[in-house]
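Only one protein chain is missing; all other protein chains are in place.
For clarity, chains are labelled A, B and C in written order, and residue numbers in each chain start from 1.
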Amino acid sequence: MTIVQFLILGAALFSIGVYGLLTRRNLVLVLLSVELMLAAVNLNMVAFESLLATTQALGQVFTVFIITIAAAEVGIGLAIVILIFRNRRSANADDMTLMRW
Amino acid sequence: MVASSLLLAADAHFGTEGGFFHDTAGVMIALPFVAFLAILAFGKRLPNQGGEIAVGALAINCIWAVAMFVQNMVSPVVTEYVFEIGRIGSGLSFELGWVIDGLAVMMYLLVNVVGVLVFTYAMGYMHGDRRVPWFFAAFSLFAGAMLVLVSAPNLIQLILGWEGVGVASYFLIGFYWEDLANVKAGNKAFMVNKLADVGLLLGAAILGVVMGTFSFSELEHLAAEGSAALGGVAVTAGLLLFFGAMGKSAQFPLHIWLPDAMAGPTPVSALMHAATMVTGGIYLMARTFPLFEHLATDARVVMVTIGTITLFAIGLLALVADDIKKVLAYSTVSQLGYMMTAVAAGGYTAGVFHLFTHAFFKALLFLGAGSVIHAVHSNNMSDMGGLKEHMPTTYRTFVIGSLALAGIFPLAGFWSKDEILATLGHEGWTAVMWIAIGGAFITAFYMARCIALTFHGTYKGHGHPHESPSIMTGPLVALAVPSVLFGLLNIPGVSIPGIGSFTEWLAVRGVPMGDHHAESIDFFLAGVGLAAGVLGLLFGWLLYGKDKETQQARDSFEIPLLYPLFRRKYFLDDLADGITHATMGPVARFVNWTHTYIIDGIVNAVGGLMVLLGRFVYNGLDQRGVDGIVNGLSAITDGAGGVVRKWQTGRVQQYAAAFVGGAIVLAAVFMFVI
Amino acid sequence: MIADLLSNFWVALVAKLLLVALAIPLIGMVVGFGEMKLSAKMQARVGPYFAGGRWGWAQLLADGIKFFQKEDLIPRDADKPVFKFAPVVVMMGTVALFVVIPWGPGLIFRDLSVGIFYALAISSLTTVGVLMAGWSSANKYSLIGGLRAAGQMIAYELPLVFSALAVVIMAGTMSMQGIVEAQIEAGYPFVILQIVGFVIFVIASLAELSRIPFDLPIAESELVMGYLTEYSGFRFLFFFLAEFANMFSMSAIAVTLFLGGWYLPGIPADALEYLGPVILVVKSLILVFAMIWFRWAFPRVRQDQLQSLAWKWLIPISLANVILTGVFKVVL
Partner (left out) sequence: MTFDTWISEPSNWAFSVVGLATLLAGFRVVTAKNVVHAALFLVGAMGGVAALFLLLSAEFVAWALVLVYVGAVIILLLFGIMITRAPTGIDETLSGDKRALPGVLAVALFALITWASVEAFGDATLATIGDPTSTDTLGEMLVTRFVIPFEVVGFVLLGALVGGITIARRDLTPLEEEQRGGLA
């Protein structure tokens, strides 16, 4: 297996995530897209570790960190979505234009 | 470990070995903080909402304070206990600890004794109020911070205590934060103090960096030896320290926070703005007195000038105030002016002695005012009157306090004020001395007015006022005693056998304070001072003794006939308030204050001119010039904002798209171009 | 001969698949039958009696055949793909769990180095299936049941993981075989030192399995049948079998972690080759029996009681248990 095949797969997954991030209106789906991007990054991390063959599992350590942060992010993000939904009866990103001029 | 600096005190004529109370004075300093935490933790559950903890802590502290004070009388000790906390490089070390000498011991006594009385009083005054535990917690914090301040062996700890006092006062002034005005008063006090703190910090930094030490005792010795290095920075550093003291001790023109700071509960005013907090600045000047005595002599002219303006001009304001606490507040500022003038003029003992006596009778007056306010539920004297019959104890003690403040023989104020006058005369500040005598006249005048309006005539408020409970009158009586007697502690030339005199106690310092001590009473000066007081009382009584329905009736009828300047001044006071509190910059404020006082002090005509000048500055410079620039700038900003805000659609995903696009472009640039 | 055949990858694969395909219904039926008879006994009833002659042993088989011939109903408003896929997901989680159960020395589908971790990870798949089932049925009882299952699962996942973690600390490995061997080496089953962890593990697995007293997701008296309300026919059978198989596999994991797995002292090592599976099954069935017993011993808890038990008691206690175990491990 070559490193490039994983990198390309990661890039594709990441781009898909970006696409979702930019097009999805539902905030929960935006969160999902972000998870997808994070997963792509994780894939790259692990692939690079295999390439470098360190004895220290560096890539996996970072993957563990990313997973942890992602979990925290989902927790907070979902709390915010629920709060927004409760206050505005909508979970659409387009409706959240309160910070506009 | 304790590094008792024996060397520093070796050349003094006092002992250097502390006794039990000296060794453990740190407990005294720590106790209010323990009380603070304890009240926060358990205050709610106690029957008196934490008041008992606060009073208990200070009552225990009193044991130390009194024991050390007595020991200072019998066998004086000068020493300090310091613990090193940290160090910069090899030279500059940061230490915490406590100082034992005449000045510090006097302050311990003052803070703790006045504190415990005010706390006791507050238990009655605050009963059933909002957030009582928080009140006592903040109050304990305040007392603790004040102890940290006065026990400081070096500038760093002094600043620590100084800021602690500032924070605690902020909490307490804004105690009734539900009312916006109180919050603003708290903010104002904090801001003004912060402005002044810049001076203190800079001064401390200069001394620390140039001299390599923050320690007061070392600086004292250097000053006494006439160190050339210290001499080089003495005037700058001295003036900066003085600027800090101006803020805390409410010297003109930084006094503006103090009258507003009356927004807090009355016990707070009594403890903070009469007895302890505002004395912080005077204490700093007294603590660093050798610096000004030996090296920074040039700075003293500035200090005396500011002190004199403060003592005279601000005193005048008390004549027209309707709020009884404001009268006392202006009076406090004026008395602080006396102290500052005295210390600056070289009267270390005179200034600190006035601080000492003033603490008792001003606390007494504030507590008396609080008692009245408690009874009539209003701060305004126009709602009072005739309370003599209803509140006999409050009345009697209030009169004692007023007489003491007015400097009537043989009460405390007479002796301390006389000492200041004598010092001013001896040091050659004759003009200042006469202004101070005029100030004494004004002091007596407004106190007479205050008593007449509050306690005589007929009652104009609502409901039926009653005497306050004994938990409140008790402290009043307890404070009345020192207000009467403590002046006798320092009769010039008299040293009570076995006890000594205040002058001797206060002279217990690491290096001798070279101030002048009169050998006998100067009967001429004493007579003039007393006459000024009596005349002031008489005058005030004649003007205000007769009852009028309302304050307005008095002002519109009685005052214009006899003293038209007051009415004029009253109007200008409003103007000053209005404009000062609006957006005017410091320049405009200076012009305004200047012309307020010139009119009051000298001539009507000059005042008119000043009004014109003020208007010119306001309309011409400020409104058209400064405001024009500001408006122009804001118009430009507004226009630019109008264009740019279109980009701000509030749609997160558009921002994200822009971000992603930008990242792609940047990455592409890095890859292909660079 | 057979060994040679099995060494071929494909043959082995087919054999293993067959084994699983047979084992799970078999285990499910054994457990289900046990539940029927034991419940009957505890309630002083007779239970199935006629099917298959003695004791009605073929009752469950007959039930299964009945389920197969029933009409496969799907509600009109249901989300059909999800509705159809949900039982499969549940079954997948169940089957995957069997991969790491050690039946005897060397007798394990795959001795992963992260075995217990894998087991805990994969067991949550069941909950996704339940949530899918609850949502796709387009029925408010189902949805509430699914949500309850999810909330319950999130709450009890932590004590489950923590109590397993304490065992991992004791054993110094996450491999299931390694844990069993560690217990053999230590000379005692971990339950002796990990009694707290064991109790928490059993409570948490009861909650994960939605067994009484934690059966709020199906709670017949409140939610008709919870997320199962709209299922019928063989899809219902899938859930049914999965539940019983899950009971067994969770018990087997508990046995492996705390009760010494396939090992029993006093049995010679070569006999364990053959007796290991029997020992494991017997031990597991004892736990399964306890679970069935609980069903008739405890009343159902309320939703708030369920949550506060997990968050206010089990998680702190299991955390303390982990810390204590760590200290214990370091000190010794």
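Everything that follows uses one rule, which is that contacts are C-beta pairs under 8 Å (C-beta built on N, C-alpha and C of every residue); 3 or more make two chains touch, one makes a residue touch a chain.
Nothing here was measured: the structure is a model prediction, and the numbers come from that model.
Seen in the complete assembly, the chain not on display touches A, B, C. For the chain left out of this panel, the touching residue among C:88, C:114, C:186 or C:319 is C:114. Here the missing chain is touched by one residue of C:27, C:78 or C:218, and it is C:78.
One chain is missing from the display, and on subunit C it is touched by residues 77-79, 81-82, 112-114, 117-118, 120-122, 124-125, 127-128, 131-132, 135-136, 138, 143, 146-147, 150-151, 153-154, 157, 174. Subunit A residues in contact with the hidden partner, per the touch definition given at the top, are 1-20, 22-26, 28-29, 31-33, 35-36, 39, 42-43, 46-47, 49-53, 55-61, 63-65, 67-76, 78-83, 85-86, 91-92, 94. As for the chain not pictured, it touches subunit B at residues 653, 657, 660-661, 664, 667-668, 671.
Just so we're on the same page, only the chains that are shown with their structure count from here on.
If each chain is drawn as a node and touching chains are joined, the picture fits none of the line, ring, star or complete shapes.
Relative to the centroid of all protein Cα atoms, the closest per-chain Cα centroid is that of B. A separation of 75 Å divides the Cα centre of subunit B from that of subunit C. Per-chain CA centroids place subunit A at a distance of 32 Å from subunit C. Mean C-alpha position of subunit A lies 59 Å from that of subunit B. By the touch rule above, subunit B contacts subunit A in their complex via residues 645-646, 648-653, 656-657, 660. Remark: subunit A residues 18, 21-23, 30, 93-94, 96-101 touch subunit B in the complex.
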